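One structure is given here, and the rest of the page talks about it.
One protein chain is absent from this view; the other protein chains keep their places.
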Amino acid sequence: MIVRNLFMRQSRQLIALNRQAPVFTRSLSTEVASDTITQTPSVGSAEIAQSPVEQGIQTTSTVPEPRPLKQWDALEKRRHKFNTLGSKVQESYDPENVLRNPPKPADVTLEMLLAAGTHMGHSTSRWNPQNSRYIFGIREGIHIISLDVTAAYLRRAAKVVEEVAARGGIILFAGTRKGQKRSVVRAAELAKGYHIFERWIPGSLTNGQQILGHCKTKVVNALDQELSKFRVDLADRPSIKPDLVVVLNPLENVVLLHECGLNNVPTIGIIDTDADPTRVTYPIPANDDTLRGTNLIAGILGRAGEAGQARRLKMAQEGKTTYEPITARQLRLDPLTGTPPPGSELEKSERD
Amino acid sequence: MARPTTNGLAQALQALQIRSTLPARPVIRSLAQQRRTYAIEVEAAAQQSSTPTPSELPPTELAPAAPKIEFGNFLSRPARIVPASPSYFSGSPRFIDHVLELENLQAKYASLPTVAASEAPRMAWFKLAQFRDYVGEPVPMKKYKILVKILQRLNRIQPDMVPEEVKTTLKSFLRPGNPFAVEHISRTVDENGRARAKGKRKESTAVVQLVEGEGEVIVNGKSLVEVFQRVHDRESALWALRCTQRLDKYNAWVTVRGGGITGQAEAITLAIGRALMMHEPGLKPVLRKAGVISVDARRVERKKPGHVKARKMPTWVKR
């Protein structure tokens, strides 16, 4: 294996491959041959990943080991210096990039979806025939999802997210599979929405007072600044229900989708070839088993939500709202009876 | 299935007029109120309440005549009720927010050098019950362990390089008081040459005062023979002195309470062993080997409902 690594370095493959060659520490080691005193790290010293270059320097010199802070500074400086050297990496794939800087809905291309592997469905024996209109063909025993359909449905879903965000709706991003946490949190952060990446507690919508009753809410003005003077009026209010739910794995979140149905909440979901497309209001036919794909879709929807929120806040700057704001009077009323609470100033003023 | 329409409310109106058997008038009025696009113009709109709503005005008229907005009023007006935290729907938003914050910190400072876990400063994190009180949410043990793991990783950052942000965050997860600051006070023989020690076994508690002497032992004001009729009990009570051949060198004055004969005898063993260690700490390995300073923490297991004793089940009877 080691031999092959070195060969990789030397062969013409690497000339063709325009990426930086990694330094193979083991194959280049001179430990056995050299007679110089090697320094063993003391017990208390920090575990710093040392580059082979530094090791080479240290073996020849006999200076005492510097403090960890200095050592680290030196390492950082050197890294900074060497960063500019060598060949330039172009078009490299960075898995973090889709989280850090997700594309806008307008920038979605079929190649992007293809590279993310959204076209691969499940084994043909596991299909749900309701998905037949999203399926392009069969290849190697699995269904291939039609990418132009995926792109169209994705743009439509993004538009819905944007519009709901622009109307000040509450958007919930749900992705409860392992590894979807970061993309879900990031999408919620972009769209100023809400996230859930662990198990959906059954009854959070249908029995909200019991399950979400202790969770804090706030009254905000049109610019999303909290108004603390209304904090008193928030007691005994029913729990908040989302206006739009985006589910990255509808197969595992049947309960959530059922509750959304009972509470009449529109839903967006990634529908693989084995899922039921009628479970969600806006299906996005795509592969829900690839994290790269779900990260991409969540990122796109998050970006759409970001655009909608920006629009809403811009209107609020002008003193307008696209939705009917709750009035101070409605806040003061008893949430259960719809009448002013007895003994309050509101009741007195109404009586007068 | 819903067909595309420009205005859903128009459709609702139609549906209402066709199907509804209810008195339609009030509902229609409320729908008409809804038809406005809710574009609110503060002050200006309020003053010109007789003029048509902004949405009905042509846009050319609206654009130049943008009225001054009195932001003081607009900003103090409530618009929406929203959850305070983005993890509202998880049911434990404060806990999830803490975890996300810590994970962010960990990712941010991942490149900082760390020390071994044994070198890191000792920190007393919240116990689970304390943490539950702190966040005010029912957090399961498993999830709290995940949080503590992140805390420990952050705590392992090279001590002189810990960022201020990390320091303050870690501090907020410490339980009140510093249990690791309590110094262990080693007990010694008092000025009168007495060594006082306690021992427990089963339900019994023994307090022994050991002084140098001729080998007299008084238990609850009586002699050893009166209290323990069995030789075995007497042997075991004084086993610490016997195995170190100090039977005739110390006087013991014992008070023992609770439990039965065996329990009392073995509680005295432990107490005398401990007291002897105060006089002669060098005897510790011998006493350890003799088994007189090891605490026997076993207690009677409680009886359970449906069982005859702690674990015994009632015998099975056919019919």
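Chains: A and B, in written order; residue numbering restarts at 1 for each.
Following the convention adopted for this analysis, a residue touches a chain if its C-beta (ideal position, glycine included) is under 8 Å from a C-beta of that chain, and two chains touch if they have at least 3 such contacts.
Just so we're on the same page, contacts and distances are computed from a predicted model.
Novice: For the chain that is missing from this picture, which UniProt protein name fits: "Pre-rRNA-processing protein RIX1", "DNA-directed RNA polymerase III subunit RPC3", "SKP1-like protein" or "37S ribosomal protein S25, mitochondrial"?
Specialist: When "Pre-rRNA-processing protein RIX1", "DNA-directed RNA polymerase III subunit RPC3", "SKP1-like protein" or "37S ribosomal protein S25, mitochondrial" are compared with UniProt, the left-out chain turns out to be "37S ribosomal protein S25, mitochondrial".
Novice: For the chain that's not shown, point to the residue among A:Leu154, A:Val220, A:Cys260 or A:Ala298 touching it.
Specialist: Hidden-chain contact among the options goes to A:Cys260.
Novice: Decide which residue listed in A:Lys218, A:Arg279, A:Arg303 or A:Lys320 touches the omitted chain of the complex.
Specialist: Looking across A:Lys218, A:Arg279, A:Arg303 or A:Lys320, the contact with the absent chain belongs to A:Arg279.
Novice: Touching the absent chain: which residues on subunit A qualify?
Specialist: Per the touch rule, subunit A residues meeting the hidden chain are 1-3, 6-7, 9-13, 16-18, 26-30, 32-33, 91-93, 109-115, 124, 129-130, 132-133, 135-139, 143-144, 146, 153, 156, 159-160, 163-164, 167-169, 243-244, 257, 260-262, 264-267, 277-283, 323-324.
Here is the rule we go by: only the chains that are shown with their structure count from here on.
Novice: Note which residues of subunit A are touching subunit B in the complex, please.
Specialist: On the subunit A side, the touching residues are 44, 46-48, 67-69, 71-72, 168, 170, 172, 185, 188-189, 193-198, 200-201, 204, 211-212, 214-223, 225, 227, 230, 234, 237, 240, 242, 315-316, 318-328, 331.
Novice: Give every residue of subunit B touching subunit A within the complex, in rising order.
Specialist: So the residues of subunit B in touch with subunit A come to 34, 37-42, 66, 69, 71, 74-91, 93, 96, 100, 112-116, 119, 136-137, 158, 160-161.
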